[in-house]
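Excluded from the complex is one protein chain; the other protein chains are retained at their positions.
When the chains are written out, they are named A, B and C in that same order, and each has its own residue count from 1.
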Amino acid sequence: MQERHIDIVIVGGGGAGLRAAIAAAESARKENREQRIVMLSKVYPMRSHTVAAEGGAAAVTSAEDSLQAHFDDTVAGGDWLAEQGVVDYFIRHAHQELVQMERWGCPWSRKSDGSVQVRRFGGMKTARTWFAADKTGFHMLHTLFQTSLKYPEIERLDEYFVLDIAVADGTVAGVMVLEIATGELTLLRAKSVILATGGAGRLFRFNTNAGIVTGDGMAMAFRHGVALRDMEFVQYHPTGLPGSGVLITEACRGEGGILVNKNGYRYLQDYGLGPETPLGQPQNKYMELGPRDKLSQAFWQEQQAGRTGKFGDSDVVYLDLRHLGKEYLHERLPFICELANVFINVDPVKEPIPIRPAVHYTMGGIETDAHCETRIKGLYAAGECASVGLHGANRLGSNSLSELLVFGRLAGEQASQRVPTVPFTNSRDLKEQAQAQKTRITQLYDAEGEESWVELKRELVLSMETGCGIYREAKGMQATLEKIHELQARYRNIRLQDKSRAYNTELMQCLELGYSLDIAEATCLGALERKESRGAHKRLDDGLQQRDDANYLKHSQVFFNAEGPARLCWQEVDTHLSAPAERAYGDAGKGVKQ
Amino acid sequence: MAKPTSYFPELKRDWWLKHSYFKKYMAREATVLPLVFFVACLLAGLYSLLQGMESWQGWLQFMQHPMVIALNALAFIASLFHAWTFFQLFPRVMPLRVAGRTLPPNLMVLGQWLGVVAVMVLATWIFLRGL
Amino acid sequence: MSNNTSDKMKRSDEPIWWGLFSAGGVCFAVFVPAAILFIALLIPAGIISTGAVSFERAQSMVFSLPGLIFIGVVICLPLFHAAHRIRHGLHDLKLGKERQNKIVTYGCAALISALALVGFVIGAL
C-alpha cells in the first residue's frame, strides 16, 4: 500500500470541510508555517450536500435583535439539551463568519440600500436568517469551493473514499483512503484529521438528503471508541415532497405560506401553536413558524385522525403559497417553484403544494469538546457529523449552515495549531490497520455470499422509519434494534456483482451500508433508552410523553462494541447559563421566560 | 489528460448532422455562401458600369437569368434568416441597461427589425424616385 | 495543466476579425436584404422598371458618396463577415489548417474589398 505524509487531512468537502481547509491554510499562513493540507471527499466538493440547503444561515444582525435572543432561541429550541457554553461561542461568532462569506463573494440577498437582508425562520424570535434567494447552501458551498482555489496549499483529492481513520495510542495517525477512479488504497499519515462527513439522513426511507449522506465519518469515529452523542434526535422536516422527499424550504412559511389539511383547515392551531395568524402576516413562533418537530408531530396526529389528503400513495397535507402572488413567488422562491413544477407537476402559483414530513437532519453525532476535538487526540469533527453540542434535542432551521462556518473554522484552526506541537505517530500498528482495510476490501470483492446490499438497505430504511419515526414506542424500537442486529449479521454474508476496481460504485454503496448499520444501532439504542419525550424525540409509551428533567437532562453516549451490541452511557449537560424552562410556542409561549 | 484506460471518442467531421440544433447552426453559418454570390454579382455590376453602357445592359440581362434570380432569392431568404438569428444574439452580447434595468430582449429584437424596415423604405424611395 | 505559461497566455488577434465580423453581420442583416430585394429580385423580375437603374442613373448613384457608403455596407463589411464564418466553418468541418484558412479567407475579403474600392475610384474620377 502506498503511504504519504500529510500534516492535516480533512475528510469531507461540504461546507464544514471547505471552511476548515481554508481556516487551516490561513492559520498556517499567518504564522508563516509550511503545512501540507489535504481535503478529500467521495464526491467533488461542490456536489456535497450543503449544496441543497435552501433557506438560510442565522446570525444576529439587526438592531432589534440581540445575542441573548439567539442564545435563548437555540437553547429552548434544543429543549435544554444544548451545551450552553458552545451555544454562547456560536452566537458570538456566527455574524463574523457570514460577513466573511460575503467578503468572499457570496451573493446574499440585499436590501435596496445595499446591506444584507434577513428573513424569518421557524423557532427564531426575530428575523436573523441571511439568505441567498432560496439557494443559500448552493451559494455558500460554491463560494467556499471557489475561494478554496485561492490556496494552492490545499491539495484536493476529489472522489477519494475514506475507509477508516488510523489511530495509535489514543492519537490519530491518519486515514486509509480508496481512490474511486482506480480502486487503489493509500495510507495518508497525518498529525490532525478533521471529520466533516455530514449527516446520516439516508438511514431513513423518506428523507430530504442526498444519496451520499450515509454517516460514514460517524461510523469511523464510533468504531474507534469515540461516543456517538444524542443520536436519538433525528429531525423531521415538515415539508418534503411526496415520493422523492425533495425539500420544500421552511422559508416558504417564513414568507407567509400556510399549512392546511385536506379540509383546507389550518390545523396547527389545534396543536398549541395558535391562535391563527392572519393570512400574509406570519409571526415568529406562531402557527407555521413553530419549530419543525412540533409541525411534523402535528402532521402525524392529523394523519391518525384521517384528515390528510393523498398524493400518489403518500399521505399529505398542503402548503399553500397562492396568496403570495406570482411575482413575489418567482422573486423570493424561484427554486421552490421549479422543484414543485418538475418533481410533482404542481405550480405553486396556482395550486397548494402537497407535502409530508421527511427525515432531514441528524442532531447527534461524533462527540467532541467545545473545540471540536474528540476523545482521540488530533481527531476533530465539525459540521453535521459532529455533536459539538449546539443543537441539543432539536436543531433550529438556519443554525446549521452557520455552524458549518463557525465550527469548521474552529476545527481548521485547532488542527493547524496542533501540527507544530507533535511528531507523526510512529507505530507498527499502523501498517496492520492499513493491511486490515486492504483485507476487508479484498474480502468484499471475493465474498460469495447470498445477500445483496440493495435488499439489506431497503430493510434498514423501512425498519428505521417504522421504529424510530416521528413518534416512537418501546415495542417498535425494540423490533428495529433486533432488525439492525439481524442486518449486521447478514451484512457479513454480502456479495458484490461488480468485481471491477475502477469506479466500483457498488462497492461504495456496500461500504456505506456497513457504516449506516452501525449508526442505526446507535440511533435506535439512544431512542430506546431515552425514556422521556424531548425535542425531536417523542414517545407514545404511557408516562413517557413528557420531558423528564430529573432523569434525562443528559446527553446519551453510545459506544461501539466489536464483540456485541453497543453500550449506552449518560453525560451531564452544561446548563450554566439558562435553567431549563418550558418549551412553548404560540400564545402559550408568551408568558414563559425564554 | 485522458487516462490510458479511458475511452475518448474524437469528434468526427459530421458531428453537426447528429442533432437538429447543430443543423440549424450550420444553416446559420452557411447563410454567407449565397451572400458571397450576391456580392460577386454586385462586383460584376460595378465593373460593367465602368466598361460602358453595353456592358451594363449585359449585366442587367445576366441578372435576369432564372438561375441567377433563383440564387439571389436564396440569398434574400438567407439574409432574412441571418437577420433573425443575429438580432436574437445581439441583446445577449450587449445587454442595454436603461435606468438600472436591462432592456427586455424582445424590445431590442423589435428595434432591429424596425431598422430593416426603415432601410427597405429608404431603398423604395431611392429606386422609385424620379420614375 | 500549465495554463499560465506565457506562450499560452498569448492575446488572440481575434478581436479585430470579430469586430469586422460583427459590423458586417449588422450590415448583412439590415442593409443587404433591401439591396438583394431591389437590385437582384424586383428589378430583374421587371417589377420595378429597369429605368430605375438606367446606365446614367446607375453611374451617378454608384460613383457618389452614397455609392461609397453602399459599397462599404453591402460589399466590404459583409465580405469580412462571410470570411469569418467561412474560416470558422472550415474549422468546424475540420478542413485545412487554422493559419492558412485565416490568410486565405481574410485575404480574399481584403482583396475583393480593395477591388471594389479601386473600381469606385476609377468610376468617380
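Throughout what follows, a residue touches a chain if its C-beta (ideal position, glycine included) is under 8 Å from a C-beta of that chain, and two chains touch if they have at least 3 such contacts.
Simple rule for what comes next: contacts and distances are computed from a predicted model.
You can't see one chain of this complex, but its UniProt record names it "Succinate dehydrogenase iron-sulfur subunit", from the set "phosphoenolpyruvate--glycerone phosphotransferase", "Autoinducer 2 import system permease protein LsrC", "DsrH family protein" or "Succinate dehydrogenase iron-sulfur subunit".
Although it is not drawn, the missing chain touches A, B, C when the whole complex is taken into account. Screening A:1, A:305, A:454 or A:489 against the full complex identifies A:454 as the residue touching the chain left out. Among the residues A:49, A:292 or A:483, only A:49 touches the chain that is left out of the figure. For the chain left out of this panel, the touching residue among A:32, A:263, A:281 or A:505 is A:505. Although one chain is not displayed, subunit B still touches it through residues 1-3, 5-9, 11, 15-16, 18-19, 21-22, 25, 29, 89, 92-95, 100-102.
By the touch definition given at the top, subunit A reaches the unshown chain through residues 43-44, 46-49, 51-52, 96, 99-100, 102-105, 107-108, 110-116, 135, 138-139, 142, 146-147, 149-150, 158, 181, 210-212, 243-244, 246-247, 312, 335, 338-339, 342-345, 452, 454, 496-498, 500-506. The omitted chain makes contact with subunit C at the following residues, 1, 3, 8-12, 14-15, 18-19, 88, 91-92, 94.
Following the convention adopted for this analysis, only the chains that are shown with their structure count from here on.
Inter-chain centre distance (subunit A to subunit C, centres taken as mean C-alpha positions): 62 Å.
Subunit C has its Cα centroid 11 Å from the Cα centroid of subunit B.
Touching two or more other chains at once is no residue of subunit A.
Interface residues of subunit C facing subunit B in the complex, by the touch rule stated above, are 25-26, 28-45, 48-53, 55, 57-59, 61-62, 71, 74-75, 78-79, 81-82, 85-86, 88-89, 92-95, 112, 115-116, 119-120, 122-123. On subunit B, the positions that touch subunit C within their shared complex are 13, 16, 26, 29-33, 35-36, 38-39, 41-43, 45-47, 49-50, 52-53, 56-57, 60, 63-64, 68-69, 72-73, 75-76, 79-80, 82-83, 86-87, 112, 115-116, 119-120, 122-124, 126-128, 130-131.
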